[in-house]
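Only one structure is covered here, and it is reproduced in the block below.
Shown here: the complex without one of its protein chains, the others still in place.
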Amino acid sequence: MNVVVQNIERADPAIVTGLGECGVATVHEAQGRKGLLASCMRPIYAGAQLAASAVTISAPPGDNWMVHVAIEQVGEGDILVLAPTSPCEDGYFGDLLATSMLARGGRGLIIDAGVRDVRDLTRMQFPVWSKAIFAQGTVKETLGSVNVPVVCAGALVNPGDVIVADDDGVCVVKREEAAEVLKKAQARVANEEEKRRRLASGELGLDLYKMRERLAEKGLKYV
Amino acid sequence: MNVVVQNIERADPAIVTGLGECGVATVHEAQGRKGLLASCMRPIYAGAQLAASAVTISAPPGDNWMVHVAIEQVGEGDILVLAPTSPCEDGYFGDLLATSMLARGGRGLIIDAGVRDVRDLTRMQFPVWSKAIFAQGTVKETLGSVNVPVVCAGALVNPGDVIVADDDGVCVVKREEAAEVLKKAQARVANEEEKRRRLASGELGLDLYKMRERLAEKGLKYV
Amino acid sequence: MNVVVQNIERADPAIVTGLGECGVATVHEAQGRKGLLASCMRPIYAGAQLAASAVTISAPPGDNWMVHVAIEQVGEGDILVLAPTSPCEDGYFGDLLATSMLARGGRGLIIDAGVRDVRDLTRMQFPVWSKAIFAQGTVKETLGSVNVPVVCAGALVNPGDVIVADDDGVCVVKREEAAEVLKKAQARVANEEEKRRRLASGELGLDLYKMRERLAEKGLKYV
Amino acid sequence: MNVVVQNIERADPAIVTGLGECGVATVHEAQGRKGLLASCMRPIYAGAQLAASAVTISAPPGDNWMVHVAIEQVGEGDILVLAPTSPCEDGYFGDLLATSMLARGGRGLIIDAGVRDVRDLTRMQFPVWSKAIFAQGTVKETLGSVNVPVVCAGALVNPGDVIVADDDGVCVVKREEAAEVLKKAQARVANEEEKRRRLASGELGLDLYKMRERLAEKGLKYV
Amino acid sequence: MNVVVQNIERADPAIVTGLGECGVATVHEAQGRKGLLASCMRPIYAGAQLAASAVTISAPPGDNWMVHVAIEQVGEGDILVLAPTSPCEDGYFGDLLATSMLARGGRGLIIDAGVRDVRDLTRMQFPVWSKAIFAQGTVKETLGSVNVPVVCAGALVNPGDVIVADDDGVCVVKREEAAEVLKKAQARVANEEEKRRRLASGELGLDLYKMRERLAEKGLKYV
Partner (left out) sequence: MNVVVQNIERADPAIVTGLGECGVATVHEAQGRKGLLASCMRPIYAGAQLAASAVTISAPPGDNWMVHVAIEQVGEGDILVLAPTSPCEDGYFGDLLATSMLARGGRGLIIDAGVRDVRDLTRMQFPVWSKAIFAQGTVKETLGSVNVPVVCAGALVNPGDVIVADDDGVCVVKREEAAEVLKKAQARVANEEEKRRRLASGELGLDLYKMRERLAEKGLKYV
């Protein structure tokens, strides 16, 4: 059955913002190396970095009807996450839909399929992470669902989960774990500052992380 | 048999220019969602947008001899469209050939294979859409043909057809349909302006396109 | 057995620099069209061009321990070349390791796997050519080797070989052939200047390279 | 944290067996076109068809330690479902592990990675659906988890879910929906028998499914 | 506009049969190394070899409605050739449709997408060459066309063209060239018999084809 879930819970906006500042690699490590979408998900332009709450779409291949339905569910600080029900590279989304998203306070799009009008989207600085850039149009004939759990590019995304995205790709943080992950991520950021300073001064990771003894135990030979 | 067809018909230059201004996504829609090359065809740099008349090349794998032959057939406003006779990623084309193309009035290259010297080509603002960037050199040993119909990245291209290309990819418009397609494309552009304004003001696509009733008929449930 | 080879021979720095100025496509042609890494190896940002001496790493999938070991072996003008022992896209390398590399005089990274923190690496102008950009973290549990021969993206790389890399990809030049290859590459560069001038003036490659007779012999028909 | 969940619920064995008899395509339709693993998951030999309860493994790339741990959790009628934490093609599983599985009542393996010893596995008629066949060995250095939810080849699998697999690929049925899905699947099988008979007699789908009117309404033209 | 072309011309059945006996590799060579579909098109079981007349389908992604429409157009000795309008791996076709095809005298299916029920299709010896095997179901919502020119797996196929298919893949022969190609293909078969006998007796291709002189001229050195 095809449904639109209208009320979803979101994480605290301050937490979402904090996760966005940490970036994908740090957040992914902080939550125990999980939650990454597949590496085929690439940004349409370099330099975007954000976190936002997921409004999810399960859509048929080559049919973007549900995107229109989903935008009504978008609030300030949300991002669309679209997973097709079978593999598809079609361009579900372009500059008109982005215009509508921006008018609703939407922040971007994660799509395990294609996007088009990328020159306009870049000019608007509307960030998209997608599997493909493809002008192929879509129809509006078949229903899907909005705000149901989806598997997007190999990762499970529930509505209201926090999406963190930057040039390294896309990571999902479960809504209920977001506060805890932020704490760990911020600790990593603080900790890295000191490490960066010491490495920049020429100290080796071998010494900084005290690796020499364990390497010898495992049998590494210097010749 | 290997041939070079010397006289090909081209579309009216004003029509070609007009199609270039509309862009790939719009032109593709205007002609009934057909004519796109596969999504693996990517520009070597962002921001180029053009339309041009196709001078086609059917070339053996790893052999760029026919590119030299084809350039003699290039006139003002033409673009080369190269399809290898078997799948190949070699770098058939670099900055010397681009220099020669520019001297003949050529506008760019569409190649279902590889290109090289992309830093120089970018500096020259010579646009290329290709399947690969690869320095692998080619030989000049085996004949192919120039200005014969080719299938390039999954699309049939006849010599003289109009190629439209931008950051969204590449689309081919049949020469004899170009005028008609331009008319429809320009109508779409005009029509989109009004839609963009209404969407930017916060109106939903659901209302703008009057989708609510049909969604209900198909059985979409709001929960 | 896992080893770290501590003393490797490198090519003369002047030769390495010279090869870097010629670029990948020219060097690859100059050495007889060999030595290219596969076309999946792409730079994380456009415009970098360099040559450097290879410090090689053979690493298990998803384990970057050996990168730390290898950095101790890096000297001024070196580049890391990492080949996983089985196919892997994980992000073995990020901005902290790059900081350490720069402190040691290292110049960049060639990796037949993934890299992360690409926004920071771009800001630092630390060039990386990789098969993937992927935030997926790695562990430090299993040994590999440093400065052994590796096959990286389909090309054999020995420690101390010269790596040439730019927007066209990556090429390896055997250390013992570097001087000879540089001579041939520089000859090609000089030779191309004259060709470029003549092609820019509108002369055809068909005439410049005297191809017409041989094309006719092979049976090319103009119609 | 890495855990082994020791007690999982399974579906009623009669329901599992029933789903296996219906096959992947029918079960997938019966549950509303969901639950398929990606099409890269192929059987190592033709003709196997089964259903079994999932014992899930989340394993590091190139490390099969957790397979040994998981086999202790396998009971009569179970199947292992392995998802690597990052993309991997290594051969995690071979004939020794299959021998151990059979001794425990295990029925097969679903693995979003590689398998080896496929000649022996075929001889033993131990069915495996995998992304790759690859002899590349693995290590036993890093922990993973057993019987946690995993995303395998793009589909969410919970421990105890029913896996249906045949030459068409692999489908997962949620444990709590299994009885209902079986009912619908069996209805489809019964219903298809009548359709098959009528189609075999030469009746057209156009008439059998009464499509002609709706095609005309949508605008299909016969010329 | 979506159309069904009802009357198509086909090649002489004796010619079609003759081409089928020659096989793909021979026919492809006989027509000047053209007409092959991409190598991703694989048979669902080994050993099928046939030639048949193409009834073509242009279908939307994930929608198999037009297959039902096309089967009405199928006559004795025809084969369906389906090209999706955008890339798709869904299972458009299964055993019920095959039953209907057989009742109409249809011979098989060429599909640049997915197929399902392959165990049943194999048992029925209904041959299919496809890009994927995938149980993913399709809908019946959007029109396409039947018996229009399509580009299938990179090759242009016109309705009524002859499709030759075997374990090596799929080749299309233009209807109007079929007689001429058959003549050349049969000459090749006859000619190969003598070559096979001489090679089996130990004679080298170097001598049989008189290659030694030309190799020396090109500069091959024996060391």
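Descriptive notes on the structure:
Order of writing sets the chain letters: A, B, C, D and E. Residues in each chain are counted from 1.
Just so we're on the same page, contacts are C-beta pairs under 8 Å (C-beta built on N, C-alpha and C of every residue); 3 or more make two chains touch, one makes a residue touch a chain.
The shown structure was predicted, so the numbers you read here are calculated from the model rather than taken from an experiment.
When the full complex is examined, the chain removed from view is found to touch B, C, D, E. Only one of D:D78, D:D117 or D:D166 touches the absent chain when the whole complex is considered: D:D117. For chain B, the residues in touch with the chain missing from this view are 60-63, 85-90, 134, 136, 139, 141-142. Touching residues on chain C toward the chain that is not drawn are 1, 32-34, 36, 38-39, 85-87, 149, 151, 154-156. Contact residues of chain E toward the unshown chain are 23-25, 28-29, 33, 36, 39, 42, 46-47, 49, 166-169, 171, 192, 195-196, 199-202, 204-206, 209, 211, 215, 218-223.
Everything that follows uses one rule, which is that only the chains that are shown with their structure count from here on.
Mean C-alpha position of chain B lies 28 Å from that of chain E.
Those residues of chain D in touch with two or more other chains are numbered 33, 36, 39, 85-87. Arrangement of the chains shown, judged by which pairs touch: an irregular graph that fits none of the line, ring, star or complete shapes.
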